[in-house]
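The complex appears here minus one protein chain, its other protein chains still in place.
Then we have chain A:
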Amino acid sequence: MITRFLADEGVEYMYGYPGGAALHIYDAIHRQDKVHHVLVRHEQAATHMADGYARATGKPGVVLVTSGPGATNAVTGIATAYMDSIPMVVLCGQVMSHLIGEDAFQETDIIGVTRPIVKHSFSIKHPADIPMVLKKAFHIATTGRPGPVVVDIPKDMTAPTEKYEYVYPKKVKMRSYTPVGRGHSGQIKKAVDLMQKAKRPILFGGGGLVLGESTELFQQLAKKLNFPVTTSLMGIGAYPQTDKQSIGWLGMHGSFEANQAMHHSDLVVCIGARFDDRATNNTAKFCPTAKIVHVDVDPSSIGKTIRVDVPIVGTAKSVLEDMLSLLDEVEGERPDLSEWWKQIEDWHASRTGRLYEPAEENEAMKPQQVVEAVWKVTKGQAYVVTDVGQHQMFAAQYYLFDKPNRWITSGGLGTMGFGLPAAMGVKLNKPDEEVVLITGEGSFQMMMQELSTCSQYGIPVKIINLNNQSLGMVRQWQDLNYASRHAQSYVESLPDFQKLVESYGHVAMKIDKADDLDAVLEKAFALKDKLVFVDVYVDPREHVYPMQVPQGSMKDMLLSKTERT
């Protein structure tokens, strides 16, 4: 029933790992050919693969794991998806119903374990319920503010003694769950009035625009208003970053001009971002002169961390449509923004050319210049997946995205190890697209066993390992806050990545001087059908800047090791 349902639901790939409690399901998978199963090497990787796929395509990722350790291994991936509102359905095998509660072999209360990190969860109580429960799981995972849904399936539910008729439930109705639709027209009018009057406005887009497939409407709104546009880390790609209205993303390591503009603005129009602490810095000092319009599908996101002047609960798409049509109707000129734009350009100019010193010739490269080189060689068109650390921030700062869904990173949870499996999930489903993983030697080692999965299924991702021989981001904080006492942040005894990667049958390359950078990258990306791992030795002393000062306002930033605002 489960496999028939998944096929009918249009699921092409699922990611998982077998075990006792899931074996009936695995047998059913074996006896059909519509739903393909990808065997990972660790259940966490299955969840990240499903997650990467979901982020790139907007469709829900599907995971299948066994009970107990299989399910608990998936927990980090579920939490990662939860924090970034990624649609995912995780099917967990469970011990037989009559054994539940008896500490049976491989029994874990996975519903209990995952309760705070799922949008919802179900336990199958009767085999006949399977299609409807799964339908509800997919419905909940994909609608409203998306998120992961766990379905716990006791083994006896998948081998019933009686036969039950299978009917694919076309519709689902739940009295206790109605995703929000259009925003309140009065509130939208208020927001538009503010937009008509603002002298120092800023548009702030979040991951909700990407998830809600409304980036085009967002761009139309920006064009119509000529407002400067910033995004959250998750919103990168919602607005073309090479466009002149884009002022970069904001927050802890966001652009100088975006953070300055936020602080000095008189109107922030936020669509689909949740004002988390890495975006706002100290909320008490946040945007002191701005009125704030906040559009979100999730009412609980509004007013959670900061006060909001015009809350609008609705889908980004519908609210943007309503805003655009209202703007067409309203009379009257908007204030001239040229002074505001001039100010922003000054901020921008004051920083350009001073962001980092690229290395030359035989020097160890700066991680920033490697990302810029990757951007060039992929013509800015790649799907870029990252792990977590300095390399992640450098990737976000120096790879410019012009399209949504191509920036794939664990923002909310910051999960090291996310990168490789997520990149695999993207590549498997988008074989014709360039998929690059930008990782660090620390993060990569958390999921490197998946190189094996890549060999099995022929998944030719390109891996750029920004190897600074240290847990760089931790080291940076230790430099700044602990007088450079580098407690446990130096990764000693690194493997010979080249040999390691080659032992799985992949191609490995190494760059240790600036002169080789472009040529080796060209060579790596020319190998279309191969997984290529490029080990790039970068300067371990480099820090990520700007960096907002703890407890400061948006505009309080360290700009280099010696300068601050």
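The criterion applied here is as follows: contacts are C-beta pairs under 8 Å (C-beta built on N, C-alpha and C of every residue); 3 or more make two chains touch, one makes a residue touch a chain; residues count from 1.
Please note the rule applied: contacts and distances are computed from a predicted model.
The chain that is not shown carries the UniProt protein name "Acetolactate synthase small subunit", picked from "ABC transporter permease", "Acetolactate synthase small subunit", "Cell division topological specificity factor" or "Urease accessory protein UreG". Within the complete assembly, A:176 is the residue of A:161, A:176 or A:242 that touches the hidden chain.
Of the options A:213, A:298, A:345 or A:363, the residue whose C-beta touches the omitted chain is A:298. Here the missing chain is touched by one residue of A:34, A:115, A:486 or A:561, and it is A:115. Residues of chain A that touch the chain left out of view are 111-112, 115-116, 119-121, 123, 140, 174-177, 298-300, 303-304.
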